[in-house]
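For this depiction, one protein chain was excluded, whereas all remaining protein chains were kept in their positions.
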Amino acid sequence: MTEQFEPVIIGFTCNWCSYRAADLAGTARIKYPPNIRLIRLMCSGRLDPTFVLQALASGADGVMITGCHPGECHYLEQNYKAMRRFLLLRRMLTQMGIEPQRVKLVWASAAEGARLAQEITAMVEEVRALGPLNWGKVEVPAFSPHPSSLKEEVPA
Amino acid sequence: MAERIGVYVCHCGSNIAGVVDVVQVAQWAAGRLKHRGVIIARDYKFMCSSLGQELIEQDIKELGLTRVVVAACSPHLHEQTFRNACARAGLNPYLCELVSIREQVSWVHTDKVAATEKAKAVTSGGVERVLWDEPLEPLRVPIHPATLVVGGGIAGIQAALEIADGGHRVYLVEREPSIGGHMAQFDKTFPTLDCAACILTPKMVSVGMHPNITMMTWSEVEKVEGYVGNFTVTVRQKARCVKTDLCTGCGVCEEKCPKKVVDNVFEAGLGYRKAIYTPFAQAVPKYPVIDRENCTYFQKGTCKACEKFCPTGAIDFSQQDELITLQVGNIVLATGFDLFDSRRIPQYGYGRLANVFTSLEFERMCNAAGPTNGNVVLRDGLTAPKTVGIIHCVGSRDKNFNNYCSAICCMQSLKFAHIVKERTGAEVYNFYIDMRTAAKAYDEFDQRVRDEGTHVIRGRAAEVTDAARMPGEEGKLIIQAEDTLIGRQRRIPVDMVLLAAGLEPRRDAKQTAQLFGLSCSADGWFIEKHPKLDPVATMTEGIFIAGCVQGPKDIPNSVVQGAAAAARVQGRIQQKEISLEPVRASINEHRCSGCRICNNLCPFNAILFHDDRMVSEINPALCQGCGTCVAACPAGAISGTVFSNEQILAQIQGLLMLNLNGGRVEELVAA
Amino acid sequence: MSENGSKPKFAMYWAAACGGCEIAVLNIHEKILDVDANFEIVFWPVAMDAKYKDVEAMPDGSILLTLFNGAIRNSENEAIARLLRRKSQILVAFGSCACQGGLPSLANLGTSQALFDAAYDGPSTDNPQGVRPQPQWAAPEGQLHIPEFYPAVKTLNQVVPVDYYMPGCPPESPQIAAVIDLVLQVLGGKAALPPPGAVIGAGDSTVCDECKRARNEKKITQFVRIQDVQPDPALCLLEQGLLCNGPATRSGCGALCPMAGALCVGCYGPAEGVLDYGARLMTAVASVIDSTNPAEIERILDGIPDPAGAFYRFNMGGSLLRAGRLPRKSKVAHEP
Amino acid sequence: MNYGYYPGCSLERNAAAYDVSTRAVAAHLGLGLDELEDWNCCGATEYIAINKLAAYALIGRNLALAQKQLHAPGNGRLAADGRAQLVAPCSACFLNLRKADRYLQDDETLRTATNEALAAGGLRYDPGTIFVRHLLDVMVNDVGFEEIKRRVTKPLTGLRVAPYYGCLLVRPRLGGELSNAEYPTELDQLMKALGAEVVDFPLKAHCCGGHMTQISAEVAYELLRRLLQNAADYKADVIVTLCPMCQLNLDAYQSRVNQHFGAGFNLPILYFTQMMGLAFGLDEKALGFGKEIVSAAAALAKIGEPPKAGAPARRRKDDKALPMPGAKP
Partner (left out) sequence: MTSPIHPQQTFLQDVIDATPGGDTLRTCLQCGTCGGSCPSGADMDATPRRLFAMIAAGLRDEVLQSNTPWYCVSCYYCMVRCPQEIHITDVMYSLKRMAIREGYTDHDAAPDFSQTFIGYVERYGRSFELGLATRFHLAHSPLRKVGIGTLALDMFARDRLALTPKRIKDMEGLHAILETAKAMARKAEATGGSKLL
């Protein structure tokens, strides 16, 4: 085991801006910690809050949502919708005991590879400081078997 | 059906293999992801090479792969390559996923162990996702052969002529009474100093006479519906109050009209026109229009002098605006630029100090057909200046205004220096930050103007004032600046100041963008599909941009873009149909509750609501696949191809390696 | 299906719930006679006397149909759920609490400690000794046990596999009657059972589908509370800034609440295929907020003082974050 | 309307005329000015040149006192946005207070450190809680020209006024200054509202030399000469100012400028509040007249005189002149 807690962060990126920013960070060999794993969406507007909940519920310690800067959306204005959802989601997550630092919204244009890398680095640090998503607090009930196992348990 | 997945891990020479243990990743995938359907996992030096692609093709054929995951570079680079390879081997190309372990792993991480672990996770994410990929076909859309060109400046003219010469119908919509745009206002054009009218007029005439061009001046686009290949455009033809079939263009009306108006458009505020007018002598078309806002008859109910004197009875005060509907397959936007408003920089005194002029005012002044017949004079209309200062970068390269370089104003200022010298023999001082003359024969022009004795001072003018401080300054305008090459302040008394105001997006650029469903950059210039490799296409299929609407540029580049846009349009028309990426959303009517949440979320108006059935529907040709509506539908009635819920949720789980736990999310969480 | 001529056996159980589900079943009028005529009721504590040990004594799988209502709040609920699962061929999660945790699962937003504090130390409680429930208690008469209180409310399928889900708080009587009809038809060989895991007794669109209120493109500039306004009786409530849960709630109830001028509260749970009810409702509502200015959006959002409560009222138990979850169907990659 | 009031050191003695006229005019207009208790010097432009942190702490003390006093429960001095408004008549004080508030907001290190220092005096300041405003801004934007016009009983007809803004009220642009950093017009409009004839003073926002009179007199005299010369060129009777430093430099050093350049400027320098009081018909003694070194008596005597020359000749019909930008036909 490593002594240091290594968080896992799922990043949602927009195909036109932040995914390209990540490409650019790569091309420019800008370094950032390997704790983030990216998923490409067509737009930050595609971001369904369910994805965030699913990632957190599935073991991610943080989620970074990224998109074009306001006013620069490739699809004109969809990032504003992402922003609205994010602002409401953040309120809801706080009530659910999830620290707001674990879910971030970052605007990064295709040119901002360095900025994206910087944001990732900062977020990894922050989440590392918070420690693992505290499921103790969340009180997850015990596991329930998969419905496909019905066959075995229910006599014919 | 059992899926048979092939995983291919690329070394990219040492680009990936130098950091990620690619062999280990492939072995791991073959072993640990076997239960997810991975039947073969290979690593290879260069997956994108023809040998690498053949490897995949061979496996598809021989091992009967049903899905393919390539772990290599960014999908933006080679997604198409690997999809094509799959297609060649008979596998639907959309059953192939390319995940990035180069840009997102080996190039950005240094810890080899961690990078290898991440590469595994990324691959696992790809495998989970590919399981949910669906076989898709590109959408095919027929192309209507007619084209709409909006804006009759040099860029629009060029585009229209090229397309029309290719044998296709063009509708050219221009807001002003005549085509010509800014270029028609100039006297001479750099760097060769040809007369603008001499080179532009023949082109304008060609447009006017071209059998394939329907010219619609004094018109504006009101509505754009439909999508690439099949746009329905509504154009408002403003009432000219002149019957064009009767008017001979004799100009008597204009002469007799008693109402004089400052012409803020064509004469840039430096001259007058009448209430009935053609903006300039070579205007195309030649028919005048009545400017109702200023016409005495329309404002006060009496006058009608024009009607009285018109020899052909062409005046018709009762004309109304007309709405015309056009059917076109492609659109070229060439609406150009506006000049930066120099009043925004009060220290240069424009609008307060009479003898400070903007560049466009000066263009009109030195134009032989302009308000001063080409005489370079002060605001009094009589006195020739003995000293003239030209200030570069007005409103450009300045974070307080526009941060960009307007690209043409250095050359334009040098042109002014030349013209002033030529016409008046005055001493000329150009104040510049950097002399930007980077195009063919441009720097030579700079040298020529210096050779003619123009003084160039490297330093941005700090202010223009009429407050004399030293002897010799009384009654003059004083330009104060630091001559940065000697590091001293200088005050140059001049008679006339010319401001090289920058180029700005049209004041209504945002509305125009909205009308056509395009995006503007933060500055307001329309965004091209790719700044280097696709500068005239836009993200909206079927809509192209040319000229200054895309960013500041000179005439040669505007012409190049007009021609390039035309070439793109003609290619489309020739193909007769285009295929579009099948990234689309669709609504399951059965599930849709008609809640109308999604209805105003689509910026492309792709979602329509059927009142009768109370369900919403997506027009696949308008949908651009952003997925916003998919993410919003509370009933889960909307799904999207290529980025479906299942694909993304599965990828999340794959990235978190939950597939290794037999789907038992909670166990991992509890751990 | 019935074995050697005897009537198939029927059971119903009431776990952490209010009892409304039981009443709803009794409320199916003459249909209840069909139940009695066609089934042998072996276990239904609210209607007849029976002991757990009687059920334990039954052979496994001997009960044909069990309607289980209520969420799993304590160890007793879970034990009976397991017991009935073993004994039943068809186990139906009956009502919101069994399906999605129902109202009781809102408790999952806080800790057990906080719940006890509220219940045993609240302003309306007189408890001078500060007595708290103890799972075990040594009384002079001997050791006493009460069921163990779980830290979180679970849905039925979080403790045992469930065959069918029948949502509603309670499920609407006509829907119950229809389900009973279906089972009878299946028994008579005239119909087939729906696929396992299906939701029965409900529609597969959402409440808006059944709601007759007129609606327009949605643009919300403020949220209001229903007690503070006089809503337009014919217009979509959500459009009027009222947080109606209809868009995200499975249809089947006939849009009773919105048609009566009340807000849909979401008792029928998520629509088909939806992973997390609250997230879907929330994303829909957030999407149509009519502002692009963060400060303005925040101001509008201030109109929803308790988002988690508002979006998950009946569905917290089934949420991704605050309880167990319906495991996602995993795409089978290869045949085992 | 009620405001916190920070007079600043100058207004205590050297610019007493500004202080008394401000108080008189404010009382007349019903503006409540609630002087900050135990305020200290803002440090002018000097402290910041020696010790940054101490300078911010010095200014911070005033802001902290203002926060304490103006945010005290029930004093009713909060604006709609929850900030309390603190008015400073001196441009240097205004800028120091405004800038400190802004930079403390922007710079976390500085904010923390400043508050650490303030804590030693039992104080703390939360940037953004005090909205620092200049007196002219309040007059123009809160009271408004309409109200001011309504109050005028003795219009300043016939008096040619050069409105002089100086630097620190119009620049730098930290938000909330006057309309324009180069060519502001608020004071012009105010003087017009009082009935004065306002000259379009090109150097209206140029520098008076600030502390340069103390450091390099020659440099300072030249800056002052430019202003005086320009005002004289435009035939101004008085220069109206809104800053004690500007007033002092132009007034007290005018004779030295004359000496130095062999010039004969004789331009009285008055505060805009004095002009307001005059036009409102307030008692002249209560407005601090007579404290100016260059006497204003002769200039003020002109008030009420009919304008000398007739209207300027109309343009000839055949005028060749080109239209001025923005001109109507």
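Order as written gives the chain letters A, B, C and D; numbering starts at 1 within each chain.
Just so we're on the same page, contacts are C-beta pairs under 8 Å (C-beta built on N, C-alpha and C of every residue); 3 or more make two chains touch, one makes a residue touch a chain.
These numbers come from a predicted model, not from an experiment.
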Legend entry - Among shown chains, those touching the left-out chain: B, D
Inset, instruction - Have a look at D:K52, D:H71 or D:K192 and name the one touching the chain we're not showing. - result: D:K52
Inset, instruction - May I ask which residue of B:E79, B:D165 or B:E482 touches the chain that does not appear here? - result: B:E482
Legend entry - Interface with the undisplayed chain - residues on chain D: 9, 12-16, 38-41, 43-54, 56-58, 60-61, 103, 106-107, 109-110, 113-114, 116-123, 167-168, 171-173, 181-182, 206-207, 209-212, 214-217, 219, 223, 252-253, 256, 290-293
Inset, instruction - Spell out the interface residues on chain B facing the chain that's missing from view. - result: 347, 393, 397-400, 433, 458-463, 480-484, 487-489
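The rule is simple: only the chains that are shown with their structure count from here on.
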Legend entry - Pair sharing more residue contacts (C-beta pairs) when B-D is set against A-C: A-C
Inset, instruction - Spell out, as numbers or ranges, the residues of chain D touching 2 or more other chains. - result: none
Inset, instruction - Would you pick out the residues of chain C that each touch at least 2 other chains? - result: 275, 280, 283, 287, 324-325, 327, 330
Legend entry - Partner chain C, residues of chain A touching it in the complex: 48-50, 52-54, 56-57, 70, 77, 80-81, 83-85, 87-89, 91-93, 95-96, 98, 138-147, 149-150, 153-155
Legend entry - Contact footprint of chain B on chain A as seen in their complex: 6, 8, 10, 19-20, 22-23, 25-27, 29-34, 37-43, 45-51, 54-55, 57-60, 69, 71-78, 81, 85, 117, 135, 140, 142-144, 146
Legend entry - Complex contact set, residues of chain B against chain C: 2-3, 5, 35-37, 131-132, 590-601, 609, 614, 628, 631-637, 645-646, 649-650, 663, 665-666
